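Dropping a structure here in structure tokens format, bear with me for questions.
The complex appears here without one of its protein chains, the remainder shown in place.
Order of writing sets the labels: A, B and C. Residues in every chain begin at 1.
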Amino acid sequence: MIIAMEPQATEEQIQAVCKKIEALGFRAHTIRGVERTVVALTGIPGQLDPEEFESLPGVAEALLITKPYKLASRETKTEDSVIQVGLSDSPVTIGGQELAVIAGPCAVESREQTFAAAAAVRQAGARLFRGGAFKPRTSPYTFQGLGQEGLEILAEVRQEFGLAIVTETIDPENCNQVEEYTDILQVGARNMQNFSLLKRVGRSSRPVLLKRGISATLEEFLMAAEYIMAEGNYNVILCERGVRTFADHTRNTLDLSVIPAVKRRSHLPIIVDPSHGTGKREKVIPLARAAIAVGADGLIVEVHPHPDMALSDGFQSLHPEEFESLMEQITAIAGVVGRTTARSTPAPSAAIRE
Amino acid sequence: MIIAMEPQATEEQIQAVCKKIEALGFRAHTIRGVERTVVALTGIPGQLDPEEFESLPGVAEALLITKPYKLASRETKTEDSVIQVGLSDSPVTIGGQELAVIAGPCAVESREQTFAAAAAVRQAGARLFRGGAFKPRTSPYTFQGLGQEGLEILAEVRQEFGLAIVTETIDPENCNQVEEYTDILQVGARNMQNFSLLKRVGRSSRPVLLKRGISATLEEFLMAAEYIMAEGNYNVILCERGVRTFADHTRNTLDLSVIPAVKRRSHLPIIVDPSHGTGKREKVIPLARAAIAVGADGLIVEVHPHPDMALSDGFQSLHPEEFESLMEQITAIAGVVGRTTARSTPAPSAAIRE
Amino acid sequence: MIIAMEPQATEEQIQAVCKKIEALGFRAHTIRGVERTVVALTGIPGQLDPEEFESLPGVAEALLITKPYKLASRETKTEDSVIQVGLSDSPVTIGGQELAVIAGPCAVESREQTFAAAAAVRQAGARLFRGGAFKPRTSPYTFQGLGQEGLEILAEVRQEFGLAIVTETIDPENCNQVEEYTDILQVGARNMQNFSLLKRVGRSSRPVLLKRGISATLEEFLMAAEYIMAEGNYNVILCERGVRTFADHTRNTLDLSVIPAVKRRSHLPIIVDPSHGTGKREKVIPLARAAIAVGADGLIVEVHPHPDMALSDGFQSLHPEEFESLMEQITAIAGVVGRTTARSTPAPSAAIRE
Partner (left out) sequence: MIIAMEPQATEEQIQAVCKKIEALGFRAHTIRGVERTVVALTGIPGQLDPEEFESLPGVAEALLITKPYKLASRETKTEDSVIQVGLSDSPVTIGGQELAVIAGPCAVESREQTFAAAAAVRQAGARLFRGGAFKPRTSPYTFQGLGQEGLEILAEVRQEFGLAIVTETIDPENCNQVEEYTDILQVGARNMQNFSLLKRVGRSSRPVLLKRGISATLEEFLMAAEYIMAEGNYNVILCERGVRTFADHTRNTLDLSVIPAVKRRSHLPIIVDPSHGTGKREKVIPLARAAIAVGADGLIVEVHPHPDMALSDGFQSLHPEEFESLMEQITAIAGVVGRTTARSTPAPSAAIRE
């Protein structure tokens, strides 16, 4: 940490800061500039809050330099993490050369609807299937998911179509039930700082898909991943799904610049959700193309056999033939950035991948 | 709901919208303007999402007019809700003429620290005591609270000082433990859309202090209250504690305009947290004054016997003598807006209260 | 406009609203629903502010449906506008099949630096050259541009390299001087609502590159274009350059979803500035790829022969060889979305372009 004193700070105030640093077991380094004095703190970093120093007299500002996340940091692990899903002989990987495409309806509504969606996305080249059995909804009066019955339908989908399953868990107790049926546990954006849930999925053997909170900074996002990893589960897949801003032409503002920022700071894979990220069907395909072009490791997309009859989020779900077109387009973009999809012809040009 | 068609929408597209409205059991009213046609939908409002209509061809925009919250709405209950806390012979009320002041340390750290804080805030005129036994922290490596031991210390504080207790519950299972010890269950800002927790506290007999999420709109805030009320617990106290914006001179931007906005739309009481709302000790008192001046029903403030040694949030905690000064200042402001505090002399001028 | 009455609004209040509508020369349509009454207003739309009605007693909400922009709207002109720059025999177009790439240094610093940048970007395939002679800077103490001398250097660049020139004008009087030398007048983000400047460039014969303000909604952005068009200059090129949000991993948050949103609402071309949009050199190329993938009509990129010695924004300027790589990568992406660049080989697949 760096503590900048005010220009008019007295020698006693500077000494008081140094004394506090040393009392906490760190070393203080005093640098006297033309305008002001700065005190640097070194030592084994614990969890110091800069604001603890800012309230001392004579202190202008205290700045943290060491990042608070360790396990999620690329400083700890320099190579990319590649996460394997499914125990079968042909596991799906997330973070490797092949892009991970997770597709399916917002909610599991019935066996028929779910099977129809699964058949369509399987056919188009997705290898992971999404569908909510427990739905966190803004209103207590709207459809909250089929629950256990939904989980059982998802298990059938895995069996029938060979798709790995991604579904959301909404609280620690609910996690016991969900982890029995799913291949990847999803933690929704509203629960990104539900620390009880993060700790619980951190003790699971399933990989976790962690969605970025609607107003989470990059540091908070990586700290949420750190919570899961601190419990022993290192298989965390990050997901950008839009942040809340003043802009009102989309439901959220998809922050694609977070992809290269995550790649620089962390070894974890990151995918993009263009469905929730825009909340408008007609923007899903353009932003899915952009997500792959910027370097994301995959997508999670809502596809419904009959979007106009969906019980939730139909307006942002793709028709099966639109998803087919999305797969075709991102396969072309993938070739440009040195990635592949399940639809790629053998040899992608590895040319541009950074 | 109002559905505006595009100027060039065809008659078939207009009919398709009307047909969908009627298929859903509502009535469609077509208004043909100079530039475009608008379709209004009437009937018993269920939970329609305007975006379901926006994806139809020819539709420019769909706008919801009926608010989705009912129980929390002033349209349902016009008089202010006044919430009673404590079963003793001198209950504390929140939302009545006397302002509710909740004060105490961020976290219960020890019996000594908690008792010292309790003695100080009691002395200065607070009748409700805050202190966290379970702390949701951004980092998994920081102090997470004393847990059960902290709850027991709080119970002793109630006994010893006659203060009603407010403490946070962090998940549904944890609520079983916390509700045994506390007078008011606090739901933190990060959990404002943790619907499992909202449903659980909605089944409790304790009043609930619901903090506004860091990026929650007023509608989302009231919908979170609605979740609790829909389970049968009508004793919800709202709390503004700052929202996330681009502004970087305070930790959060305290949104005091939400107070008159809540008063217009809802009958629930609302208090302000100037400690988290600013994150800076020197701004707590000025913004506490402003909160009372704008019409809030009370405050929740962090007070610590030795802020510089606090295990969390010391930089925003008041010293006991600062809290004493805060009470004095808000008592003066209260008189101007027709409210009282425990320190008020008998007859406040009821002049200005709106 | 649609005016929703409160459920408890009286008949007199409803009549008062209707009377006000008719007094203003419009027609009022009353729709009585189960819960509340809604009044729709039709007629030749002038400039009504919904808030004029919201202050009437009994009114819950008033909503504007007709968009306030006309000339910029796709409802007025359905086909894409293609803007020609330069009067020579081989004009550059913006908004057509070939992507427009504008490149060059943030500021014109010297003849040598500018010529070196121009040679590099010309070589890599750019046909438009950027460079500031007048620089709006946050601090009055930093380099404010070479002024007239800078304009003369730019004129030499046009002559020498056959590049069309894009440079910023900072106030109405300054516009007299700048328009003599430039091919496209740039209006910076901070001036997006400098209406005196918008009116002045609206009377120029030069096309205008209008950057989106850092916190402008899409409607405000299109209204700024409308200001220019209302004066008679229809050659407006929009430019997304990032908006201000809470996110701190980039200088601004590049809002790529605005591209398909503009395409839906307006016929004007829109390009992207990934340099200011991210403020970090290492993110410029990934986001440039994403901008083309999402459907932008081109890019404006900072390129400096020696970024580390730049007098402004060196940290976000590309080295010439990085720009060469950018051109190569976006040429590949362009092929996927049915566009071309100056580097494209003859026949692009027109397959995917929407």
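Note that contacts are C-beta pairs under 8 Å (C-beta built on N, C-alpha and C of every residue); 3 or more make two chains touch, one makes a residue touch a chain.
Model, not experiment: these values are computed from the prediction.
A.B. asks: I'm checking contacts with the chain that's been left out. Which of C:E6, C:E35, C:D80 or C:E220 qualifies?
C.D. replies: Spelled out, the listed residue whose C-beta touches the missing chain is C:E220.
A.B. asks: Among B:V92, B:I292 or B:M327, which residue is in contact with the omitted chain in the full complex?
C.D. replies: Going through B:V92, B:I292 or B:M327 one by one, B:I292 is the residue touching the chain not shown.
A.B. asks: Taking the full complex into account, find the residue in B:A40, B:L146, B:I184 or B:L256 that is in contact with the omitted chain.
C.D. replies: B:L256
A.B. asks: Out of B:T278, B:Q316 or B:T341, which is the one that touches the chain we can't see?
C.D. replies: Touches the omitted chain: B:T278.
A.B. asks: Mind pulling the chain C residues that touch the left-out chain?
C.D. replies: 46-47, 49, 51-52, 54-56, 68, 136-142, 170-174, 190-191, 193-197, 199, 214-215, 220, 223, 226-227, 230, 244, 279-281, 307-308, 314-316
A.B. asks: In the whole complex, what residues of chain B lie against the chain that is missing from view?
C.D. replies: Answer for chain B: residues 215, 217-218, 243, 245-250, 253-261, 264, 277-278, 282-283, 285-287, 289-295, 328-329, 332-333, 336-337, 352, 354 touch the chain left out.
A.B. asks: Tell me where the left-out chain touches chain A, residue by residue.
C.D. replies: Considering the whole complex, chain A reaches the absent chain at 2, 4, 6-8, 29, 31-36, 38, 40, 42-45, 60-61, 63, 65-66, 75, 244-246.
Just so it is clear, only the chains that are shown with their structure count from here on.
A.B. asks: Mean of the CA atoms for each chain, then the mean for all of them together: which chain is nearest?
C.D. replies: A
A.B. asks: Looking at CA centres, what chain is most distant from chain C?
C.D. replies: B
A.B. asks: For chain A and chain C, let me know how many angstrom lie between their CA-based centres, rounded off.
C.D. replies: Measuring from centre to centre gives 31 Å for this pair.
A.B. asks: Could you state the distance in Å from the CA-based centre of chain B to that of chain C?
C.D. replies: 40
A.B. asks: Check each residue of chain A and list the ones that touch at least two other chains.
C.D. replies: Within chain A, the residues that touch at least two other chains are 215.
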